[in-house]
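Attaching a single structure in structure tokens format; questions to follow.
Every protein chain except one is present and positioned as in the full complex.
A, B and C are the chain letters, set down in written order, and residue numbers restart from 1 in every chain.
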Amino acid sequence: MAKKQNTDVSIVLCGQAGMGIQTVEGILTRMLKGAGCNVFATKEYMSRVRGGKNSTEIRVASKPVSAFVNRIDLLIPLNKGAVEHLRDRISKNTIVIAEEQVVGNEVHGNFRFVEAPFTKIATDIGNKVFSNVVAVGLLAGLLGMKLPDILDYVKKFFASKAADIVEKNTKAAEAGFQLAEDLAGRIGLAFTIEPDAGVKDQLLLNGGDAIGLGAIAGGCNFISSYPMTPSTPVLTFLARNGRDFGVIAEQAEDEIAAVNMAIGAWYAGARAMVSTSGGGFALMVEGLSLAGMLESPLVVNLGQRPAPATGLPTRTEQADLEFALYSGHGEFPRILLAPGTLEQAFYLTARAFNLADKFQVPVILLTDQYLVDSYYNIPGFDLAKVKVEKYFVKTEADYKRYELVKNGVSPRGIPGFGRGLVCLDSDEHDEYGRITEDLQLRIKMVDKRLKKLESAKKEIIPPELFPKQKYKNLIVCWGSTYHVVKEAISRLDRDDTSLLHYSQVYPLHQKTADLLGKAGKVVVLEGNATGQFAKLIRLNTGIEIENRLLKYNGLGFTVEEVTAGLKKILK
Amino acid sequence: MAKKQNTDVSIVLCGQAGMGIQTVEGILTRMLKGAGCNVFATKEYMSRVRGGKNSTEIRVASKPVSAFVNRIDLLIPLNKGAVEHLRDRISKNTIVIAEEQVVGNEVHGNFRFVEAPFTKIATDIGNKVFSNVVAVGLLAGLLGMKLPDILDYVKKFFASKAADIVEKNTKAAEAGFQLAEDLAGRIGLAFTIEPDAGVKDQLLLNGGDAIGLGAIAGGCNFISSYPMTPSTPVLTFLARNGRDFGVIAEQAEDEIAAVNMAIGAWYAGARAMVSTSGGGFALMVEGLSLAGMLESPLVVNLGQRPAPATGLPTRTEQADLEFALYSGHGEFPRILLAPGTLEQAFYLTARAFNLADKFQVPVILLTDQYLVDSYYNIPGFDLAKVKVEKYFVKTEADYKRYELVKNGVSPRGIPGFGRGLVCLDSDEHDEYGRITEDLQLRIKMVDKRLKKLESAKKEIIPPELFPKQKYKNLIVCWGSTYHVVKEAISRLDRDDTSLLHYSQVYPLHQKTADLLGKAGKVVVLEGNATGQFAKLIRLNTGIEIENRLLKYNGLGFTVEEVTAGLKKILK
Amino acid sequence: MDPKLFDMGQIDVAWCPGCGDYGILTVLKRTLTELDIGPEKLVMVTGIGQAAKIPHYFKTNFLNGLHGRALPPAVAIKAANPSMVVIAESGDGDMYGEGGNHFIHNIRRNPDITNIVHNNMVYGLTKGQASPTSQRGFKTPVQVAGVILEPFNPLAVAIALDAGFVARAFIGDADQTKEIFKKAITHKGYALVDVFQPCVTFNKINTWQWFKDNTCYLDQTHDPYNRAAAFKKATETGKLLLGVFYINPNKTTFEDEIAIYSDDKRPLYERQPDYNRLQKLIDKYRTAG
Partner (left out) sequence: MDPKLFDMGQIDVAWCPGCGDYGILTVLKRTLTELDIGPEKLVMVTGIGQAAKIPHYFKTNFLNGLHGRALPPAVAIKAANPSMVVIAESGDGDMYGEGGNHFIHNIRRNPDITNIVHNNMVYGLTKGQASPTSQRGFKTPVQVAGVILEPFNPLAVAIALDAGFVARAFIGDADQTKEIFKKAITHKGYALVDVFQPCVTFNKINTWQWFKDNTCYLDQTHDPYNRAAAFKKATETGKLLLGVFYINPNKTTFEDEIAIYSDDKRPLYERQPDYNRLQKLIDKYRTAG
């Protein structure tokens, strides 16, 4: 291969669950970032603990990258069947580095095969388990890292292990590096990523971490949840850091308990959240309605995944928008946020707690497996930009929890703080929170609750419009598809096409009709089969968006398919 | 009072829970119907077992009546505060018949007060408990019934009691009748209802009974539910008749169990339903999604009541339309029916089982307290018009539960019937029902499930349009408001105004846009605060209905308020 | 303290005249008074049902939540602010039926709350269906041929789960019930009191008289620290026994286990996240290995 000036490489590792792909990914991305490379990683995996076919994509680039691409420049298949699993993404330009028997009779000239005896090298060092680190050394070498830096990092990574293990891993990395040198020399295989000193000190984290950090920044001090992919990382993040930050992180006996605990915690003055996925959220629906009636704040991380029912537990989808918006008996307001970037994940999660507290409504974060599991480097989070805004009051005697105030938001007291009694009732109630069957009061209370939505409408996060404020074509999307669509649009290389990304999907921003109205052509892109956001837009603006890019096979959109899809529509 | 030719009398009884209003109502309506009068009764009551203020309206008329009116012609308050409770409905024309101390200082000339010493009469007979039957005798007399007929009926009614009780009740009725004679003679108080021999043999039943009978007609042989107002009557109906009709009626430990039992029962070949209200339905949402994924038939009676949360448990509302439509994670089809009359309640419930079986989807009946608790006379149900259509098949070996057939509806087998194995999976699955992570198959299965909705669209029950097929104004409503709007429109006495009533609200009938488009003015009427059906229409047709009559204080619409509301809008 | 402190004045109580719920209300007020627990210090958490209406007739902080869901908010309230006294109270249907999963798992969790269950062996508010504790053969509009399920034995289950405090009372005996309530509330950890409470409207079998005839107190010799003996007493046929069946004094409460209070006693509402520490945690993602 002629030496290309490759500034954006997509590496894919593929193998069974339990083969250590995550170790390779973990070492490689951190090491490369430490060397100043921009990195992005995302994974797709099966709902099983061992076996099957999982793959991780690692992009390494001179410029920041934060989106899933279809293209594979370098593939490391770790077991038989891996090549077959990725067949649709492999092209003539794909270089497959593997042991002969892993690729087997799949070497058809569909791709460029380069043999690398990982296992043999590892076994020579002492055990085939080291073959992962051989691959790390190889990849780091191919990407232009220096040997001392590689060895330094490997040592650091295994620092907590026995001296023997550290030594063997170091050897493995070195052997991998030599293999890279050899390949570079022998067949000219190498990539040139321009390191950027600025990247070195950036953050490298995934969506789950960003949400967890945002929760702490938002003052979260209570999480009650029941494990469910892909929402568990937020629970484990807060459990891990609970002691340090005074967060009670409790695994509930079921999701019903989880949501009712969170409501109890808010009542007592905590800032509580639950983290769940569709099936768990389904069990929380009665609790959601309770929060509506009690006028309790509540923060929900709803990690979407393909459904109905158990569906594809470890995959991604954006099909719970309508569910989140309309579920719960009766009528009460709520706010739906849908972070699309790590920064949004952090700031919006923090903000969710303030919004919930301020308007006394449930705030639901619509995240998904793609957002939670993907990671890339970003400059940082600015703590000066977040603040814990507490809205509860110290009560006076004769305190009325549901005082009929103009904007519907009655001052929220908490028991034990002040002289008043704080009475919350899931029946229709009077201003004191006492059960009532006064039907005139019923009307006032319904109106009061709904009025809070009008107040919340004054603080809707506007959609992001870019690159141009003037456009002929407008691509509308929401939530986790942000970076993919952004990169696709930049690839289109047209100056008449802009992206409109919603990180708050409900209430829908008032400018929506205007912004859409200005476009000649509007395209909506979402990860579901029925175009739920398009329906929400139609309902709110009357505008029917006919051009839709929908995906629902369980994977996130790739830059290429969005680019191609848009090209076709925009001609 | 001058003797009026009153052909439509509205009688209201009001007192505490436990005072026996329901006995009076029960005897009076059946007795009057037996005498050929058209009757309608509806009640509003508090969520308590004793005390409080409950009232029942009984309309007695020469022509069929089936709607709640605001007007009270004759009020029997049974305790202090009853008059106050109904203040807004009492006019100068209202005749209040009561004991002096019950009305007390509320006799302000706001209404016409007629004293009737119920308690004294009853005590003279032997016990004040008989005062209810004194009232029955009085009312029957005032309405023109003959004494022998009254006594006959009272005897029949109490036939199962001790001879002594029968005798005293008969005496009480007679005393009441004499009081009526006296009032007629002394102050000219009497009403003239034209009896209609045809009515005598009609059915007199409420919505709960109609749904229960419809369920049996639809082949229902399994109900698993958890008590919740106003859905319990359907459960008790099927429990009561279970032995006779081979229905298993099981009170589940919670609503989650209820819905999962129903799904299991369908799987085994039963025709199963659950009956619940908003809060219970909230707990069934995960199960609903399961039915979506398993492609299990399911019939749900969702008795709506004011929410959120516990709300006003014994009142009525139509605010769970969007909830029923969008709840459940993931995307899968469902059918929503909303009976508005007793006939619809019967036929649609029966049909729900066939639809569920045919399309393998959940069918939800959106009923409410008003529909369930109201009753009136109707000619009958025609069993020749219903049929149990069973769609399951006898399986062959190598049976595929989820065979990819064109219309999405794979032949449904059941275990033990045929040679095949029947495999149902809540994960994404292959044609055999075995768990899969084949993402191409995922797409096919999503499409297959959604396709069933297209099939179901071929059988949408058209909305009823009347009286005229040509109109300038179109009043749109759904579910239990049928008769109230119908009577209101007839009172408007305009020939340019028609009613469009939907008894199937989803999928929405294709003619909707057309029908609405023909009107100069469209008004939507629904029992909620946000206009949920109007939103559904907008979403499906693009038509925004600006004229809305909404009610959400917990009571059903009255004919008068609909008439007035429409007058105002139509000018 | 004066029990009047808790009085609501002239209010309309939704319970039927003669209902056992009145007695429980009165006894509870007296108990709290004697324990010097004022309305501001107390939080009552209830579900839905007749029993669950109790805080509406009572001056106190309360969260009257969902049917079956009294325990989860109660546990969270106690955890978020351990200085409050928390009572979770509801009917038998609410606590053992709809809420059964929270019942069993919160015994395992052992929060320092008191769980009072009004056991009338019937669903009162929804007009007389069987509850989990309804006796076999009990006829209702749903159980038309009589209850066929084995009655739920809350005491035996609680003992099987090694609950810290397990007792049963009958509201027909106000004084003893008060003593039991006192012990339960002062017990550190989860305490269950199942209280027989006649429903005069929907349970015509298990009436005041029936309970009088069919209950008697555990005898003096009963050792509440003996789990096997307690289980035996709880499952004995014959008269239903009353009193404190079982105490396990060696349990740590949930609030003590969760550790966030070990060096900072402030309730959660007084706290702010430590942004310096958060900055450090964020910075770890710059170098994380």
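A few remarks follow.
Basically, a residue touches a chain if its C-beta (ideal position, glycine included) is under 8 Å from a C-beta of that chain, and two chains touch if they have at least 3 such contacts.
Just so it is clear, the model here is predicted, and its values are computed rather than measured.
Contact with the undisplayed chain is limited, among B:204, B:336, B:356 or B:489, to B:204. Which of C:15, C:57, C:211 or C:231 touches the hidden chain is settled by the complete complex: it is C:231. Of B:86, B:228, B:263 or B:324, it is B:263 that touches the chain left out of the display. If you put the missing chain back, the residues of chain A touching it would be 18, 46-52, 226-229, 232, 235-236, 239-240, 242-243, 249, 251, 253-254, 279, 309-310, 313. Contact residues of chain C toward the unshown chain are 97-98, 100-101, 104-105, 107-110, 132, 145, 148-153, 156-157, 159-162, 227-228, 231-232, 234-235, 251-252, 254, 257-259. Residue-level contact of chain B with the missing chain is found at 30, 34, 153, 156-157, 159, 201-205, 209, 213, 216-217, 219-222, 224, 241-248, 250, 252-254, 256-258, 260-265, 267-272, 286-287, 290, 294, 380-381, 383, 388, 390, 392, 414-417, 419, 421-427, 433-435.
Here is the rule we use: only the chains that are shown with their structure count from here on.
Here A-C and B-C were compared by C-beta pairs in contact; the pair with more is A-C. Distance from the chain A centre to the chain B centre is 46 Å, each centre being the mean of its Cα atoms. Look at where the CA atoms of chain A average out and do the same for chain C: the two points lie 41 Å apart. Counting partner chains per residue, chain C shows two or more touched chains at residues 14, 48, 65-66. Multi-chain contact residues, meaning those touching two or more other chains, occur in chain B at positions 46-47, 52, 279, 309-310, 313.
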